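Reviewing the structure listed below.
Note that this complex is displayed minus one protein chain, with the remaining chains in position.
Per-chain numbering from 1; labels A, B and C assigned in written order.
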Amino acid sequence: MDYCPHTNDDITQMQAAIGISSIDELFADIPKKFRLKRMLDIPAALSEQQTITAMSDLARKNKLPQLTLTGAGAYSHFIPAVVGHIIGRAEFYTAYTPYQAEISQGIMQAIYEYQTMIAHLTGTEIANASMYDGASAMAEAAVLCAKMSNRTKIIVARSVHPEYRQVLNTYSWANGYAVVEIAYAASGQIDLNALQNQLDDHVAAVLVQSPNFFGVIEDIAPIADVVHKKGVLLVVGFTDATSLGILQPAGASGADFVVGEGQSFGNPLNYGGPYLGVFAAREKFLRRIPGRLVGATLDKNGQRGFVLTLQTREQHIRREKATSNICSNEALCALAAGVYLAALGKNLKKLAALNVYKTQYLKNKLMRLSGWHEVFAAPVYNEFVLRCPNARQVNEKLQAAGIIGGYELHKDYPELKNTILFCVTEMISKEGMDKVVMILK
Amino acid sequence: MDYCPHTNDDITQMQAAIGISSIDELFADIPKKFRLKRMLDIPAALSEQQTITAMSDLARKNKLPQLTLTGAGAYSHFIPAVVGHIIGRAEFYTAYTPYQAEISQGIMQAIYEYQTMIAHLTGTEIANASMYDGASAMAEAAVLCAKMSNRTKIIVARSVHPEYRQVLNTYSWANGYAVVEIAYAASGQIDLNALQNQLDDHVAAVLVQSPNFFGVIEDIAPIADVVHKKGVLLVVGFTDATSLGILQPAGASGADFVVGEGQSFGNPLNYGGPYLGVFAAREKFLRRIPGRLVGATLDKNGQRGFVLTLQTREQHIRREKATSNICSNEALCALAAGVYLAALGKNLKKLAALNVYKTQYLKNKLMRLSGWHEVFAAPVYNEFVLRCPNARQVNEKLQAAGIIGGYELHKDYPELKNTILFCVTEMISKEGMDKVVMILK
Amino acid sequence: MKLIFEISKPGRSAANVTASDVPAISIEEAIDKKYLRSDLDLPEVAEIDLVRHYTNLSRRNFGVDLGFYPLGSCTMKYNPKVNENIAATPGFIGLHPYAPDEFAQGNLQLIYEMQKYLSDIFGMAEFTLQPAAGAHGELTGMMMIKKCFEVKGEKRHLVLIPDAAHGTNPASGALCGFDTVTLRSNSDGGVDIEHLKSLMTEDVAALMLTNPNTLGLFERNIEQVAQIIHGKGGLLYGDGANANAFLGKTRPGDLGFDVIQLNLHKTFSTPHGGGGPGSGPVGVSAKLVDYLPVPRIIKNGQDYNWSDNFPHSIGRVRAFYGNFNVVVKAYAYIRSLGSEGLTRVSEMAVLNANYIKEKLKPYFDLPYDRVCMHECVFSGKRQVAEAGVHTTDIAKRLIDFGYHPPTIYFPLIVPEAIMIEPTETESKETLDTFCEAMIAIAREAKENPQRVKDAPLSTPVSRLDEVLAARKPDVVWKKTG
Partner (left out) sequence: MKLIFEISKPGRSAANVTASDVPAISIEEAIDKKYLRSDLDLPEVAEIDLVRHYTNLSRRNFGVDLGFYPLGSCTMKYNPKVNENIAATPGFIGLHPYAPDEFAQGNLQLIYEMQKYLSDIFGMAEFTLQPAAGAHGELTGMMMIKKCFEVKGEKRHLVLIPDAAHGTNPASGALCGFDTVTLRSNSDGGVDIEHLKSLMTEDVAALMLTNPNTLGLFERNIEQVAQIIHGKGGLLYGDGANANAFLGKTRPGDLGFDVIQLNLHKTFSTPHGGGGPGSGPVGVSAKLVDYLPVPRIIKNGQDYNWSDNFPHSIGRVRAFYGNFNVVVKAYAYIRSLGSEGLTRVSEMAVLNANYIKEKLKPYFDLPYDRVCMHECVFSGKRQVAEAGVHTTDIAKRLIDFGYHPPTIYFPLIVPEAIMIEPTETESKETLDTFCEAMIAIAREAKENPQRVKDAPLSTPVSRLDEVLAARKPDVVWKKTG
């Protein structure tokens, strides 16, 4: 089926009005030799009922696990029902970017509120309306630092999410910047000495994540000290955004930019997307940051209203000199995050604490298994790394029971053989954890 | 959790404003001896997350069949996605009965449109805004006929849905009316002679269903002739409302009232409810029918608008003299039906034809099984009765394969041993039917 | 706005039908032509037009999700979103009512447990969930009363109904063949005991009492009332539409009620859908258990089964088992709140009503000045006297302030009644701003009465001509031209 409402009559009348006798005349500008003369090689059209059948057949080819113990950049959290009801309002989800302020106050006010919540959570003064995801947000922050400082080296902690580092490498390569990795210390935190040794005049930015990929909380304040002393900018990421409910925000510890993945705030796992790039910064960078910004202003009658502001940073005005090429962002995911955060309010702290309790519970249980050891000593939020006799086997055993185990680190960290990064959120019950331990006993 | 927003502070302030020092004072009118001194004996409160877990555990205790071959008053049809999106608009589903016209034009216009569609589909001039379900709609029609005619006997075809007849019996008993059943002929249609023999001066109404409970299409015109000759009113029901897409409507064949179950129009099976009582009638009964009516009128500026009209028929004005006690009806189900019918438009005919094709396919296949025979010769829509060697065994075999078989008639019709009423809609694929036949071979 | 018929155009459709995977046969061969319809005149619109039509219609409707909806007696509380999601799960939505019990154990358990919960909350012996709404429950309850006396061989044809009662009460009594007699209220807003005594005879089957009544007042003499009724062998019927006032505080069964119908869509927070579906469970004392409608659920060990085998049952009042999907929401609601949550519901509902009562008392006549329960009833008499502004004008003017008006002109015993039920889900801020609006309108009624009479000023249509609508009824659109 298609969604064109025209009847044959309509078409005839419209052709007459245009002065053509066949639709093909409208395609006359396409050189004949390039006109497609066959049907497209895609499956035959389906009715709505058939489409549903075909799509549920596909969905059923997936196996939904009973439990997922993997976090590693994507987190399973409970999403209050209100979130779906709100983002399901057609006025929100069938709108475009709010170019016409008067009929877009809804999404703009909601995004302004989101920006405010994000700035507060990250301990910064400003936040944009969203980036594509955590990885690209971090990469854009790095590029921005380099451009602002006219420097060409970017330092990143090796404990930053491997895929984030890959994205960073891609963006840096394209712009001709060098990327240097800093090892982690035995604690799992960044090796501060190694960092200090690398800080030279070419360094534009230092990128760390806290909690980092190992779940370990970094000590941001001393890093900020060291970094700022060399006139370098500090970009701090995070893994599970719910950690912001309990952890000292990087902005408050001196970070210049706080970037990361906001998916945890009301957005489902969705096999990796759409997610939500959080981008927050110190006020002084307001006119340099990428992405859309909603600003409050007054209308001609003096009433408060909202507009897309500082658009002169953006591609449609500044073109090649824009602060970024971003145009469509992840507005609906940001709306979901705003609704989620408004729904939880101060309960975000309770939720984060619950994640800590549960994480400690599983960690303690697993560490009592023979041959299992803690790898990093520094405190963690809701992820932790353990060494075990045979990581592959552990995950295979769990998978056989319909459980997705932890993330095997050796793939990205050859030095971390037989280590697994586990994640526990409020979605995992004690019963579930006990079952996991039973299976691995 | 509860949904009361008050903080302790709020409560204190409000108590002060009222001039009480504890909430209990507000309950002082309840004699002490009757105040409940214990907790309610219900399970402990659950968080939203826990509620979802508990409820999905319950839902999972149900077994959703692969196929359902039972109709018998409730029909599985494909519901276009638009229906859910529209009835999911909070403005519709969180509203009450539209007592305040100015802020209820949405639901009222939609119901006015529904009334129009129903009148057309049933071949009558008017339809109300809905009754509880098909069975109670039919019972109220019967009571109405008795009241209008001051007669005390109601005749009902034995081929009317057994539960509808039970409801009719209950309503009639309560009002002191006698109910007489008329047998079906070998064709499956009503025995017209038997009917004629029962028509005397005490009869207020004759109730038939077409398609009837056996799936058989009744010949309404001659029934209407016979009935009207005796000054009796004819109430005609239907089973699957989608049959109205293809069958001559009873209103066009002389029925005074057309009543029935509208669930097929965009409302899911829902284990029996909420459903949608369709109530349509000849114009002359307009001021006598039960239920709400939306009427078009003009506002003070001459603009078209809609109101609840002829409310003087209703309980809140006429009290014990009202035409019915109905107050809340099934407005949202009626809205769903309206959207469904507007979505299908003339395709309702195509859909009905598809039901016929599929029904004939299964019927022909099953009749080729050894020992299987057609029971009734008259034409059917999408249900049919077959006799087989062992009805119970047939259904047990199907159930073992996760299929809900047909409706075993002997329960309600002891004379119809080992007969099964099957239903086939567009939800049953050829593949599914072939599988059923394979299982029964 | 145009009607869906007015945007229809031949050849369009929003929903397509799948091509047949079995041979298409000739319909005329399968079904004699005389049985087939010749025309099918439904609207023909594309999906985009359909969606825009109904979405724009929805925007001309006011729901609880938009703002305060203090419609007295209707308990328009906020409906938790999670219950909508739960009720939409395929496991609950997908089963045929005749699915074998083995397929439906989850549903059966839910219904069974719901009946148990309600029985404890209301102090009744047993509940049926079959009735589709409050009025349907009333009818069912009265039928059971009728049956009870029939089985006992007593002929009682009268039902007493207080003058303050909801219209469904007398209508339900009448719809099951009783004659109704009106019972007066006393100056305190309660039952006039002397009048009751004088009316109560052995001809009276029951008194249909709403407690708290439609004035929002608790019947202080309930014990005496029950004694009078029971003393003459009558039964006490309770209209439980106002149950939001006393959850966890008192129980109708303990107060002497023999039957009570509930409005799940009010008390147990299932959205009302613009007029339905509701659900009207009926609870009965031990005296009436035998007469409950069939089928009823029997628990055998861990298994649940439907059973029709109750010879004294009144039978059925509708097909299948009631508005199951509504029950799912109410069940989830009860499970979320638990005992303390439900009790808090009533405490806060009553607190809110009294708060509004106190705040508005200086500005509007309060015919019964005592502690109210979950709602309070004012009279607009003063505004009529002072400026010719009627309750309906005040109601319409409230619309301009962003509120749904309260219930008006009910109960009938209060002239120019304004019946305000805030419910427990509203915040103090909402109550405060609502009261400010009411006070502003009271002032405006004096200072600029015409403005109030012209209201609403903010709606797409205003003051529709109901007389015209009734005089020249137009309930079905007819094509013209």
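Assume contacts are C-beta pairs under 8 Å (C-beta built on N, C-alpha and C of every residue); 3 or more make two chains touch, one makes a residue touch a chain.
Just so we're clear, the structure is a prediction, and the values are computed from it rather than from any experiment.
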Partner chains on view for the chain not depicted = A, B, C
Candidates A:Gly188, A:Pro249 or A:Gly262 - the one touching the absent chain = A:Pro249
Full-complex contact with the absent chain, from A:Ala178, A:Leu369, A:Ile404 or A:Ile439 | A:Ile404
Consider the whole complex, including the chain that is not shown, and state which of B:Ala81, B:Leu298 or B:Ala401 touches that chain.
-> B:Ala81
For chain B, residues touching the missing partner are 1, 3-5, 7-10, 47-50, 80-82, 84-85, 90
Considering the whole complex rather than only what is displayed, give the residues of chain C touching the chain that is not shown.
-> 7, 9, 12, 46-49, 51-52, 55-56, 59, 64-67, 78, 80-81, 425-427, 429
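What we mean here is this: only the chains that are shown with their structure count from here on.
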Taking each chain's C-alpha mean as its centre, the one farthest from chain B | A
Which of the two pairs, B-C or A-C, is linked by more C-beta contacts?
-> B-C
Chain A and chain C: spacing of chain centres that average the CA atoms, whole Å | 46
Starting from the mean Cα coordinates of chain B and chain C, work out the distance between those two points in Å.
-> 19
Could you tell me which residues belong to chain B and also touch two or more other chains?
-> 48, 78, 80, 85, 88, 90, 426
Mark out which residues of chain C touch at least two other chains, giving numbers and ranges.
-> 12, 15-18, 45, 47, 51, 55, 80, 82, 84-85
